[in-house]
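I have a structure I would like to understand better, so I am pasting it below and will then ask my questions one at a time.
A single protein chain has been omitted from the complex, and every remaining protein chain is retained in its original position.
Chain IDs A and B follow the sequence of writing; residue 1 opens each chain.
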Amino acid sequence: MSLDNILNHWSDYRKGAEEGGHHDYEHRWAMAINLDLCIGCNACSTACYAENNLAVVGKEKFEKGQAMHWMRIERYWDQQELEHPEQGASFLPMMCQQCGAATCEPVCPVAATYHTPDGLNAQVYNRCIGSRYCSNNCPFRVRYFNFYSYYESSWPEPMEQQLNPDISVRDKGVMEKCTFCMQRIRTVKDKAFMEDRKVKDGEVVPACAQSCPTSAIVFGDTMDDGSMVSKLWKKHQVERGIYQKTKLAKKDADLRGYRIFEELNVDPSVMYLERVREDI
Amino acid sequence: MTMVTEKDINEQIAWAKINTDVLKSMENPRPAYWVTLAVCIAMVSTAVVAEYIQYTVGMGTANLNNPHMWDMYIAAFVFWIGMSHSGTLLSAILHLIHADWRKPIYRFAEAMTTFSLLTAGIFPMIHLGRVWNLYWVLPYVSDRGIWPNFRSPLVWDAFAITTYLTASMLFLFVGMIPDLAICRDNTTGWRKKLYGILALGWIGSDRQWRHFRKIYLLMACFLIPLAVSVHSIVSADFAMSIMPGWHITSFPPYFVAGALYSGCAAIITLFILLRYFFRFEDYMTLPIMEKTAKLTFAIAMVWTYLNLIEFASVWYGHDVYNKELLIAKATGAYAWIFWIMLFCGSVLPFALAFRKLRRHMPTMFVVSLFLNLGMFFERWMIVAPTLSMSQEPHQWDIMYGSIVEWAIVFGSFGWFGMLFLIFVKVFPSVSMYEVKEMVFHRKRSAGEEDLARMTDHAKPVTQTTGGGSA
Partner (left out) sequence: MSGKMNRRSFLKVMGWSSAGAALTGCDMPTTITLEEGKEEVMSYLMPEEYVIPGVGVWYASTCTQCAAGCGIHGRVREGRVLKLEGNPDTAVNNGKLCMMGQAGVQGHYNPDRITTPMVRSGGSLTPVTWHKALGLLEEKLGAISGDRFAWFTGTVSGHQSVLLANHLDAMGSTNHYVHEVVNNAVSRAVNQDMLGEANPRLRLDKAKMIVSFGADFMGASQSPVQYAGQYAKFRTNKERGLLVQIESKMSLTGGSADLWLAIKPGTEAVLALGMANLLLNKIRVSDAGIPSDVRTLINNYDITKVAQITGVAGHRIQRVTQLLSERSPSLVLAGANVEGQAQGYAATATIMMLNHILGNVGKTIESAGEFPFPQLVAKQGGTADLVAFAEAAKAKNLDAVIFHGSNPVYSAPKSLGLAEAMSSIGFKVAISQFPDETTMAADLVLPVDSYLEDWGTQVPADQAEASAIHVQQPLMEKLNAETKGLGDILLTLLKQRRKDEYGQFEDYYAYLRNAFVAMPTSVKNDAKNNDEFWNAALQTGVIKVDAGAKNLQSTVVSVTAPVVDDSAGLTLMPSPRLGLFDGRHANLPWLQEAPDQISKVVWDSWVEMHPDTAAKMGIGNLDLVKVSSAQGSVTLRVVLLKGMHADAVAIPLGQGHEAHGRYAKGLGVNPLQILDATTDNKTGELAMYSTRVTVKRVGPADSLSIVRMGTGAGDSQVGRKLVGTVPVEQVRRTEGT
């Protein structure tokens, strides 16, 4: 955010999210999660613990609401008036939605959370001072704060050997959240760069999508028209940008694709497909 | 200019007596003073221990959690910032509108402003996860070209609060210069040295008075927009977010009104305490109390009105989350706080509408404390319910702070009390020269122009003329 930068790109910076924002994106990573396939089995969540060095906080801290599950499976009971949940449960894998117009970004006093050219909300752990404003301003409540130092309690010897060296172990006072497995994206991008080619669809697979037994999670680049995720977004007529635009673009309102809290205009990068129910 | 039928100050009071009375308040503390000071220091020490635990173990010791990333610290921060508005109101706004009944009481109100700002300023640090990096919010010159995020209301906060703190400290100090000179001339030992330095060579010459008046007026003018903006910016911490219950247009005036409200209530509390302990009955008179109380009542009504506006706009608005939250505030787990807040903030001030009650000091003391309790709950009510019930229902949670958090919040009252107690023994808590001015005016308006006698009585005092208030 240097002065030169601001002066040179002033007209770009003035563009709001509704005009496409001011980013020169290389990629726009996105997901499509088919809730009809999600069985709520926790495989994604556990894979995330394994991949991203997430701390196990223990019962007492979990009780206080200080758990660090970047990816959590929310379980809802609909039709609560019935004697039994005849439609089963409603499962929702919830992680950082990597919003295009993220509300966490403008409120950070030190710009520790910022928008990358990959379209991700990156969290710079080293820069974070722990004001926790970003979490307060996140409608999805998917930012997790290191209320304690966990490196001794969570990884007693020799468990620390399992830690992924590609990413850090966060210390107390720092906010963290799902990164769409940024380290995997990085590896693939570097490889593609060395081989002087573009990143292929399906080359980057985050840990959650990789482990999902029903393949409910599809990950990819929406800037790549050929990608699976692009096709799904198109098929369900969900478009990047603000709510009104998506609403108008959606010629068939009955299509299953939707983004959560779309009306807040935060432009999430995760499209969910509604759960299908057969009423018999 | 005065419309009161009852005299708000006895114009027969001699200037020398003013000096003696005020200077006497700064001498030989009684045991009660030491006990109170000890209690305050104990509270601060407890808070320091609590903060040490929180600092070394982690923010989790305050029971903060995923939805409740902020809690009592921010509520207390807003509370203390709000408290700081009273001094500015009394010394600057009332100064500009020539309400000279403020004169006997503005000094301690200004001190309150400064000390509550000093208290408030601690909270962002206590609440920060990595406080050792606090300076990153300031735009210091970095060769890596890394700047704070100017879009963040927290950065605005940093600017606003530091500016306001500097300005109000200067204002307090500048307004005190003539009195410091009086102190200098009436003390010996370290006090004489201290006041000598602080009085900046004040001799009360016409030239000094002329400059003094000008700078005081200028600072008053400067401080008013600052005070209004500070609390507006604090409100932006909430209003700039997209959270239900925070994202509300009326927040800036609502915060300013709340701030003035709690400030005025605190003035009443301290008014009564000073009047009682320092025997300031001659200066902090019942008519002044009445005026303060009326002012408080008026602000209470403004605050109530803004509350109703907020409720109405939420109720008739389209934001379902906001409406849901409003209902939850009134009926949910935090409802007891909500109703105490409304009772203390909107119903209790009607006590101030009765002359009999306004003049009954014990009642006023209790009422003023409850008004501030209501205002503290208001801040809690702003911070906690929104976090407990944001858009995402999976993360809904009711949380009450831990003992660590409460110890620190209570400690902040001790800290404020400690600073204030030290202040009243080191500096004059009543503005001597302005009271003299007031007496002079009253006398003049009463048609008694016996200036010579008065100045005789005030022989040892620095030459002060009340000539032409600014």
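Everything below uses one rule, namely that a residue touches a chain if its C-beta (ideal position, glycine included) is under 8 Å from a C-beta of that chain, and two chains touch if they have at least 3 such contacts.
Nothing here was measured: the structure is a model prediction, and the numbers come from that model.
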For the chain that was dropped from the view, give me its touching partners among the shown chains. A, B
Going by the contact rule already stated, which one of A:Ala43, A:Val124, A:Val188 or A:Met223 would touch the omitted chain in the full complex? A:Ala43
In the full complex, which of A:Ser11, A:Asn126 or A:Gln161 touches the chain missing from this view? A:Gln161
Where A:Met95, A:Ala216 or A:Val270 are the choices, the one touching the absent chain is A:Ala216
Could you list which residues of subunit B touch the chain missing from the display? 67, 320, 324, 388, 391-398
Residue numbers in subunit A that touch the chain omitted from display: 35-37, 39-43, 45-47, 49-51, 56-59, 62-63, 67, 69, 72-78, 80, 82-92, 154, 156-159, 161-166, 190, 193-196, 207, 210-216, 252, 254-256, 258, 260-261, 272, 274-280
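Going forward, only the chains that are shown with their structure count from here on.
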Using mean C-alpha positions as chain centres, tell me how far subunit A is from subunit B in Å, no decimals. 44
Across the complex, what residues on subunit A touch subunit B? 1-2, 61, 64-67, 72, 74, 76, 92, 94, 103, 106-111, 127-133, 135-137, 139-141, 144-149, 172-175, 261, 264, 266
Going by the contact rule set out above, which residues of subunit B touch subunit A in the complex? 57-60, 63-70, 124, 127-131, 133-134, 136-137, 145-149, 151-155, 158, 237, 240-243, 387, 390-392, 394-395, 397, 399
